[in-house]
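Here the complex is missing a single protein chain, while all its other protein chains stay put.
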Amino acid sequence: MSLMEQLAIRTENLSKHFDGVAAVDGLDLEVRRGEVYGFIGPNGAGKTTTIRMLLGLARPTRGKIEVLGSDPLTGGPEVRAKIGYVGEDQAMYSYMTVRGIMGFIAPMYPTWDQRLAGEIADVFHLPLTKRVGELSKGMRSQLALVLAMAPRPPLLVMDEPTGGLDPIARRDFLSTVMRSAVGPDQTVFMSSHILSEVERVVDRVGIIVRGRLVTVRTIDELQTVQKRIRVVFQGEPPAGLLQQQGIVGVEREGHGYLITVEDHLEEVMASLSSAPVFALDLLDMSLEEVLIHYAGGSRRG
Amino acid sequence: MGSRTGAIVRKEARESVWKLLLAGLLLIVVGASLGPMYGLLGSLLPPGVLEMLPEWLKGPLMQQIHSYNIYIWANWYGKNLYQMLTLFSVVFGAGLLAGEVSRGTAGFLFSKPVRRTQVLRTKYAVALGVLAASAVAGTLAAAIASSISGHPVDVLWFLSGLPAALAATALLLSITLVSSVVSRDTVKAAAMAFVVFMAISATAFVRPLRWLWVFGHMTAVRTLASGRIDWAAVAGMLLAALVFLLGAERILVRKDI
Partner (left out) sequence: MHVNASSGVPIYLQLKNQLRRAIVGGVLQVGDRLPTVRDLAAEAVVNPNTVARVYRELEAEGLLETQRGVGTFVAEGKEAGRRPSERDRLLAAAAARFLAEAAQLGLSARQAADYLLERIAAGGIVEPAEPVEPVVPGGWPREDEPDGTTGDPN
């Protein structure tokens, strides 16, 4: 299979400008078929704008997009028939009942699986006869997931899907996605602020800051290789030690240093422990800290 | 593909029920009142007042009092119908797309496997259908009420003003549709449409531009005078409606939702 066919989403130098300001700035995104891709970044980084362009809702200022091999703008409804979308706080037709809106959307998808739709609606205890306008925000998100997953789409795109859900509902939401929306020919592309969730379900993470992709790593790399080291040297740190390969950030913390490492963890640890130190601690970086590191660095730089 | 269209049509129809009730009932009520009102016209004027009226008013008024046909045409096509159809074109049309955008449902709808052009055409067709049905219903009500109040009219003759009125409505609605696509807000869209309509009204005063005066065509005065339908005007207005509709589609396809 060529690289092109292996990618569910591909963008090339994608840009979107609003009034001269670049909300998305030269984005090169690659999402492989079958993977769960976490798209994270600070507020206003361009996540929602990117997702809207993936769905053909917004037109790029520059660059190329390919979703499941087609251009979302010219591919027409056929492309969208293969995409399930859960938007952030999606407004739906409030006068329709839950059953009614399912009946409205179903004919649009040739692959709609009514049994699956019913199953997921059951898991969430969605009241079929209630009007959408009477549902809580959380239930609307759950309904949106039913509508997105029922056609068993090759690509599921989610933009902050679990805001407004309590922890139990969030668990059920993600559990449902893990059960039925991931597979060799099923890709999930999601943006979320709830990084603890992202950490457990994604294969890879792309961090977007100020409209640019600053790093793309597998979640394993982020959990095993991305670390912080707290070190207190006896006296001054040896020359060149803090400029080693793999070190991406150095901060002073009281008497010591907080060193952020992105790669070559063993070598850095080895050289640090061979230096005269009072204390040397290896700290895990949560995904949140990783994000803050990249977002904060960008603001300073 | 058929069922996708069907789903959209059903949705638009459901959302248009209030429009049909509003326009339909209003036009029926107004139409039906014309017959009885005629009798009041003569009786409302106290003796001697008629002679005191200026010539320019006396003439048409006398015509209306003496000829029921002229009366009913002047009041229906010449006033009530065209004013109401113009108003409803804006009221029903301004929110067709701008309403969904401002409510946020446009993002939901267009992220689904639907064609933007198909959605727009369906909305337009349903709105136009509502207006047309209301116009026909009102016209028939006027004819029936005329009969009941003792002034029967030739129904076919009375209906012959409709092609012009409906063609003009199609045009006015398509203009409103463009502003609904361009604007993100129903009120702004309505205002935009009204500005265009005012410009159209102004053409009445400029001799060479008279043929652009849509409202004049709506009154179908030529039909009243000659007994023949002005098919050229009807075709022209329908063509213009098509142009605006295609323009609206073009804008919608290129627009960010």
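For reference, chains read A and B in written order, and residue numbers begin at 1 within each chain.
Here is the rule we use: contacts are C-beta pairs under 8 Å (C-beta built on N, C-alpha and C of every residue); 3 or more make two chains touch, one makes a residue touch a chain.
Model, not experiment: these values are computed from the prediction.
When the full complex is examined, the chain removed from view is found to touch A. Among the residues A:Glu12, A:Asp203 or A:Asp263, only A:Asp203 touches the chain that is left out of the figure. Touch with the chain omitted from the figure is made, among A:Gln223, A:Gln244 or A:Ser271, by A:Gln223. Seen from subunit A, the chain kept out of the figure touches residues 34-36, 167-168, 171, 174-176, 178-180, 182-183, 194, 196-197, 199-203, 219-220, 223-224, 284, 286-287.
Here, only the chains that are shown with their structure count from here on.
Mean C-alpha positions place subunit A and subunit B at a centre distance of 51 Å.
Subunit B contributes residues 3-4, 6-7, 10-11, 14-15, 103-105, 107-108, 110-115, 254, 256-257 to its touches with subunit A in the complex.
On the side of subunit A, the complex with subunit B involves touching residues 52, 55-59, 76-78, 80-81, 85, 87, 90-93, 95, 103-105, 107-109.
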